[in-house]
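Let me begin by presenting the structure, written as structure tokens, before commenting on it.
One protein chain omitted, others in place.
Moving on to chain A:
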Amino acid sequence: MKNDELDRVIDGLKPALVAELADAAYARRPELAQIQARASTVQRRRPVRLLALAAGATAVAAALAVNALPSNPRQNGTIDTRTFLLSSAETAAKQPATHGTCWYSRTRMWQDLMPFKAGPGLPTPAGKRRTFQAQTASSAENWVCTRSGGTGMRFRMHGPLDITATFPTKKDEAAWKAAGSPPLDINGGTTASKPATITYDKPTGKEYKYKASHLVNPSIGSHEIEWTTIATLPATKSGLEGYLRKLWQQDRKGGANGYVAPADFGRYVFVSAWDLFMAPTTPGTRAALYRILADSPSVHVTGQIKDRLGRTGMAVTAQGVDGVRLVVDPATARFLAFEQLSSDPDPQTGRGPQVGDYYAFERQGWVNKIGAVPTP
């Protein structure tokens, strides 16, 4: 094989998503002042599972979702899974269909900061060791817009907003104060970060050979669903089930990225469901999705809970999808929160599994102008 041909092969193996993720990371890079501040009090953080709301990251999450859980009855006290999910389907179907050019979402994310403890494989921090435990949270607004004439997409992020920091005990808070009340890490910034607005464009054209929508396309198994086709997904149970079964059968044989779908169709749908609930799917598609989940023996409603924003919802899990819990609002059938336990025990404390990711979906909806916020 000739050298230039070999180079072409190697070059072709680099995933386009690397550049996409790099652009997105660059767009929300910390302010220089934060980097400089960290340098003076540098402290190694426990790796944070910041699941970018991006294609690929979802595939990673899906790939993690294995292992059997103890069997749960679908009847949990007075809660019947099937009844709840069918009722949610009815509720979802009654929601008005809306349209727009920009999909708005406001999401709140949490981060647990653990005290540093030396352990195997953990580098010793160069600066002061964290002596306290804390939990920080912030919200971010995102707009995903298609541009007229098919000229690409425009994205905007605004945040961090409503930054909070809490401590599990007074002792932790006292230790933080004793350390000089330093700003705490939160979602790539710190609790001292000021809100910033970042807007960036992705063109479509020959000069830009990759799809502009990679970062926001939802995934079903190993299949990426093009942003502009989300609204055309089947809106009946039989239609959507046929569509999903076809994708599932392809993924059973071994899909892209080495992903192999679980043998249980219901589990496959559950893993894909959170992506579809976060995306601008139509009320019909959402209703159909609830109906498919209602017919899936591995899906369970485990009880009423409050999410971290204090909203009451029903927890939905699936047997064999380890550590993932969705929270659904019984009144609106809206997806309120997503929780995923980290798959491993905490390396520093040995306790675990810990909550690895927690997202609360504060508001979503279509608007016609970037920067606009939909009415509740």
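Just so it is clear, a contact is a pair of C-beta atoms (placed from the backbone, for glycine too) under 8 Å apart; a residue touches a chain by one contact, two chains touch by 3 or more; residues count from 1.
Please note the rule applied: contacts and distances are computed from a predicted model.
S.K.: Looking at what's absent rather than what's present, what does UniProt name the missing chain, "ABC transporter ATP-binding protein", "Xanthine dehydrogenase family protein", "Heme chaperone HemW" or "Sigma-70 family RNA polymerase sigma factor"?
M.R.: UniProt lists the chain that is not shown as "Sigma-70 family RNA polymerase sigma factor".
S.K.: Among A:Val18, A:Ala97 or A:Ala331, which residue is in contact with the omitted chain in the full complex?
M.R.: Hidden-chain contact among the options goes to A:Val18.
S.K.: May I ask you to list the residues on chain A that touch the chain which is not drawn?
M.R.: 1, 3, 5-19, 21-23, 25-26, 28-30, 32, 35-36, 38-39, 42, 44-45, 47-52, 55-57, 59-60, 63, 121-123, 188, 209-211, 214, 223-224, 256-258
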